[in-house]
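== chain A ==
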Amino acid sequence: MLIFATTILLTVVAMIFMMVWNSMPTIKQFGIGFLFGRDWQPASDIYGALPFIYGTIVSSLIALIIAVPLSLGIAIFLVEQAPKKVATPIAFLVELLAAIPSVVYGLWGIFVLAPFIRNYLGVFLQDYFGWLPLFQGRLTGIGMLTGGMIMALMVTPIITAVVRDVLEVVPTQQREAALALGATKWETTKIVLGNAASGIAGAVVLGLGRALGETMAVTMVIGNSPQISASLFEPAYTIASVLAANFAEATDSLYLSALIEMGLVLFLVTFVVNGFAKLLVARVAKGTGTAKVT
Partner candidate 1 sequence: MSEAIHNRRKFVSSIMTTVTAACAIFAIAVLILILSYIAYRGIAAINWEFIVSTPKPVGEGGGIGNAIAGSAMMTLLASLIGLPIGIGAGVYLAEFGDKWYGNTIRFLSDTLIGVPSIIVGIFIYTLIVLPMQRQSGLAGAIALAIIMIPIVARTTEEMIRLVPKSMREGALALGAPQWRVTWDIVMPAAASGIATGAMLSIARISGETAPLLFTALNSRFYNWYYDKPMSSLTVQIYNFATGPFEVEHQMAWAATLILVGLILVINIIVRIFTRKKF
Partner candidate 2 sequence: MKSKISIKNLDFHYGPNQALFDINLKIKEREVMAFIGPSGCGKSTFIRTINRMNDTIPIAKVSGEVLIDGKDIYAPKTDVVSLRRKVGMVFQKSNPFPKSVFENVAYGIRINRMHSGKSDLEDRVEKALVDAALWDEVKDRLNSSAFGLSGGQQQRLCIARALAVQPEVILMDEPASALDPIATQKIEELVVELKKEYTIAIVTHNMQQAARVSDKTAFFMLGKLIEVNPTEIMFTNPEDQLTEDYITGRFG
């Protein structure tokens, strides 16, 4: 048993070691400047990670802006509003969204979501909000917005599940106390949300961690072009998608090293983000999250 448990330790240690070791060439050559370089030209051995970092952050933010309210709504409905008979099957269906593989979301994104954005949503946004730089430029359906939206669908079941757990931990007495004072269902829900605040924050951060590392679906719809553009309709690139799209053909050692270093950056960021999320959720489970409300 100890040996098996130790396998996990060794895996993580080996993972960090191998990635650091294999990204030494670019770390030596570019130093910290690697993270701020705007140019990415493998053919002339110029590697700057900024466009990918930008794409990763912006697409994740789009995902969260859509997914957080949606997930909160679903979780509140399931835990606080719906009768149990209705909530159980709905909860299962929402969980099924998480069971669909990333590559399938990508396929659906290319052939359903992208045309929808090109023909309807994007046209609508350009008609009414076209004066914003966000919605200018050529509308192909493939780009930052599509990537963010497909990500939103994928992180929604994950955030929902954690928020549900967090809400369920809030003691029933809190609800009964509010109801006994004559509070309506929604007013009671607000009390419950106050109790669960740090756990909900944890769920959001966990969703962020997932979005940052989301690979296949995003690779298939974001356009894979290393540029920094204000327009959400323009193609972009994320760290995970440049790895998926280019790793197999990276034969030159500096190119490989640059990709592995980006993997290392992604690994460290998700590591920190997930650890932080866990801390926030654990606070609710231990009950310290309720302190500021009562």
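Regarding candidate selection, all candidates are chains of the complex that A comes from, given by their letters.
Rule of thumb we're sticking to: contacts are C-beta pairs under 8 Å (C-beta built on N, C-alpha and C of every residue); 3 or more make two chains touch, one makes a residue touch a chain; residues count from 1.
As the structure is a prediction and not an experimental result, all values here were calculated from the model.
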Touching partner of chain A in this complex, picked from 1 or 2: 1
Chain A residues within the candidate 1 interface of the complex: 1-9, 11-12, 14-15, 18-19, 21-22, 69-74, 76-78, 80-82, 90, 92-97, 99-108, 110-112, 153, 156-157, 160, 184-187, 189, 206, 209-210, 212-216, 220, 240, 243-244, 247-248, 259-260, 263, 266-267, 270-271, 273-275, 278
